[in-house]
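Pasting a structure here, questions to come.
One protein chain is absent from this view; the other protein chains keep their places.
Labels run A, B and C following the written order; every chain starts at residue 1.
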Amino acid sequence: MLGEGIIKGMAETARNFLGSYHDAARLTTVEFPEDKIPAKESARNFPFLVHDGEDAMQGLRCVACQICEKECPPKCIFIIKDTNKKPDYVGKLQFQPKVFDIDVSVCMSCQICVEVCPFDAIKMDTDFELGGSDRFGGLLLNKRRLAKPNSYYHTIHPTEAAEVDGRLAAEKAKVEAKAKADAEAKAKAAAAAAAAKAAAQTTPPVVASTPAAVVTPAK
Amino acid sequence: MSESELLSAPAPTAMNYEIRPKPAGTSDAEVGGELLEVAMGPHHPSTHGVFRMDVVLDGEQVVKLKPVFGYLHRNHEKIAENTTYLASMPYTDRLDYLCSMTNNWAYALSVERLTGLIPPERAEYIRVITAELTRLVNHTCLIGFLLQDMGALGTPLMYAFRQRELILDLFESLSGSRMMCNYMRFGGCRADLPAGWLEQAAQVVGGYGQFLDEFQALISENEILVARSQGVGVLPAELAINSSITGPMLRASGVNFDLRKADRYGIYDRFPFRVPLGDHGDVYDRYMIRLLEMRESVKILEQALREIPAGPIIDPKAKIRGFRPKAGEAYGRIECPKGELGFYLISDGSPNPYRYRVRPPSLINLTVLEDMCLGQTVADAVIILGSVDIVLGEVDR
Amino acid sequence: METLEQIQARLTAEFPAARLERVANESAAGQPSLVVDHAHGQAIARWLRDDPALRLDYCSNVTGVDWLPLETSTKTRVKKVVDGVEKEVEETVKSVRPGYLEAVYHLYSMSLRHGPVILRLRTADRAVGAPVPSLTPVWRGAEFQEREIYDLFGIVFEGHPDLRRLLMWEGYQDHPMRKDYAEPDDYEYEPTPHDEVLEKAGKHAAAEVRP
Partner (left out) sequence: MDEGLRNELSKQGVFTTKLTDLYNWGRKNSVWPLQFGLACCAIEMIAASMARYDLARFGAEVFRPSPRQADLMIVAGTVTKKMAPQVVRLYNQMPEPKYVIAMGACAISGGPFKQGYNVLKGVDRFIPVDIHIPGCPPRPEALIHAFMLLQQKIAAQTFTGAGRPRFLDPAGPSEFPVPEFGAHDLVPPNNPAIWRAPKVQRAES
């Protein structure tokens, strides 16, 4: 019968319409400014800089190595390295970026800066409400606008942030263990040298051999 | 064929549909008057972006049609030759912006051919899953757009996009971005599946069959659709092969050529699936082939989601930074939803490719656009273009 | 499928006058290719398409490559008379391979499902408008791709039915995919200037220079 296909289609439309009253799968509208789709854990939009501690500028993990600047496909990152080291949030001297600008009017949200960063300093933000009428000032983010605390990173990417924290802690422990071991070895060597010196004054010289402590830090 | 015969002909079904000849006496060969030259596009609601057709019309009939390209020529190849191999990966997303995952795969595959990196088993499964999901997204959207061009305003496209969002949610939780996934890497994938992803994907894939049923009930037997698309834009198989047509368009003309079967790249030899073929090579066949291909994709997905093994997701030899393939060249190709997507790379041993070329299926499938449109009406030219399935990002690059 | 050596042998038997050159490929893909001379280009293409054992009915990919002149220096030890004494002196011989443009064709067979066989057509030099024979009469699939190469590289395909610019507008004079293409200078506002972009921007405005 002519028109059967059309009627069938109409029935389908009607089923969908009625279904939208009781079936959530058929009523998919999210009324945006009031309701928001929760951001996915891995969602990404633009990069931000992670900082530890209270002071954002002091605690930046970024050491201005400029790898992300080189690897960025659309070249939207601009870094000027500071000429001298400054203390970071624990007081360790560190190079820091004097200027760290990201032009989000160029950024393609590809996440390659995050992948190449060896210091876990740059991560992807999920904020997307950046529109505005000011192109030149509003869309060139400087390091003050880019810096966000680690706790913020934890709220948007909890799993990843925990992983990163674990890795950083392990690295830190490794460095500390190594420093400690080095210090111990140094002290021992010094003690041995002193002992040898003292011994050399009285008795024929004995070669003091103190093997450097071998430390295998926990991973 | 008289009108009463037309009315009494059996209604076409999904698997068994037949071509109906146009009623006799409708030949408009002896239309007199001047020829009319029309530039359709680059701004035209039905050209799927900034595509332009310079059409010469005799009355309503197309007597000449020349496509004009370049309105979205974004110099992808030039940019890629000035940047590193990895940095081109996010640009491939923007080629055919509906199918970023398959673009990623084609590029990764070509670089793997060039360097000999081998993706591990799990990565291959993830690639198959994401590629088939991409095929679903692409075909679903295409059908929505095609029906929109035919006059089914709103509803089919609305249903298609509702379904697309479900898959984009999967892509987003996997790769972080809805459309521009930038997910694959040379020798594997960037990130492992997040917890619960497989279950979520299985749910979406499980519901897809029902969506396809509904969609088919909605419109596939619609008499207006049938009348507008059967016998329109016929592409003969020999012409299709000689013109390097690939993808669903080639298969709608009855040529059994699918790179998933012919090349068996990745792990496609593990999946038993059928390649739907058309009989007539008209717009209706091209529409139907896509619906049927989606059903096969659902089958592949179900199997892949069931069988995916645990393990690493990237070749341990793969490097993110300082990647320099040794000198040589490679051409790699995959069956992307639009046809054969290939990447031709020449390396001179530096971090940037010396030559980087994309073989765009959308562009090459347009070779026969004029042949298909000649003698049809201008309104049919619109749906013939729609059935080719082009995305301008890939046509012009 | 036959190896390229076998195909080349059969081609030499078929076209004794043709100059064929095999190009090795060091990459993992191992796809060697065959340089074909202009006079026999179309005939060889047609033979490859119609040969029952090959049936390369599908011309998948056509692309251009711009090869800049390549300077190679080889060191050789030569005997020379220096100051009346014969000495063995190391001498560097510099040779310059002239640049050329190249059209590369990737051929497959849809009916026999094999491939690729890669053909290369080379121009004599890098001059704009250097000719090569068009293979569009053999495979129509090459039509748009050859137009694209004409547009972006400036190779003229002799025998192409409709050789116009494909992507850039009529009246455009450059061939931007060539390696020596110079871009128009329009980087007035460049908030993140580096390297080559900095260079371009520097020409225009007094851009900041990195300390």
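Rule of thumb we're sticking to: a contact is a pair of C-beta atoms (placed from the backbone, for glycine too) under 8 Å apart; a residue touches a chain by one contact, two chains touch by 3 or more.
Please read all numbers here as calculations on a predicted model, not as lab measurements.
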Omitted chain - touching chains that are shown
A, B, C
In the full complex, which bits of chain B touch the chain not displayed? Write them out.
42-45, 49-50, 70-76, 78-79, 82, 90-91, 94, 97-98, 141, 157-158, 161-162, 164-165, 178-180, 392-393, 396
What chain C residues would touch the chain not displayed?
167-174, 176, 181, 183-184, 186-191, 197, 205, 208
Absent-chain interface as seen on chain A, which is shown:
28-33, 36-37, 45-46, 57, 73-75, 98-99, 101, 103-109, 128-140, 142-144
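As a convention for this text, only the chains that are shown with their structure count from here on.
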Looking at CA centres, what chain is most distant from chain A?
C
Using the mean of all protein Cα atoms as the middle point, what chain has its own Cα mean nearest that point?
B
Taking each chain's centre as the mean of its CA atoms, chain B sits from chain C at a distance in Å of 29
Inter-chain centre distance, chain A versus chain C - centres from mean C-alpha coordinates, in Å
43
Mind checking the centre-to-centre distance between chain A and chain B? Centres are C-alpha means, answer in whole Å.
37
Residues of chain C touching 2+ other chains?
none
Multi-partner residues of chain A (each touching 2 or more other chains)
none
What residues of chain C sit close enough to touch chain B in their complex?
25-29, 31, 57-61, 63, 65-66, 104, 106, 110, 113, 116, 118, 139-145, 165-169, 176-177, 181, 196
Quick check on the complex: what are the chain B residues that touch chain A?
7, 11, 83-84, 86-91, 155, 159, 162, 165, 169, 172-177, 180, 182, 190-191, 194, 207, 214, 217-226, 320-321
Give the list of chain A residues in touch with chain B in this complex.
1-6, 8-9, 11-13, 15-16, 25, 28, 40-44, 67, 71-73, 108-112, 115-116, 124, 159
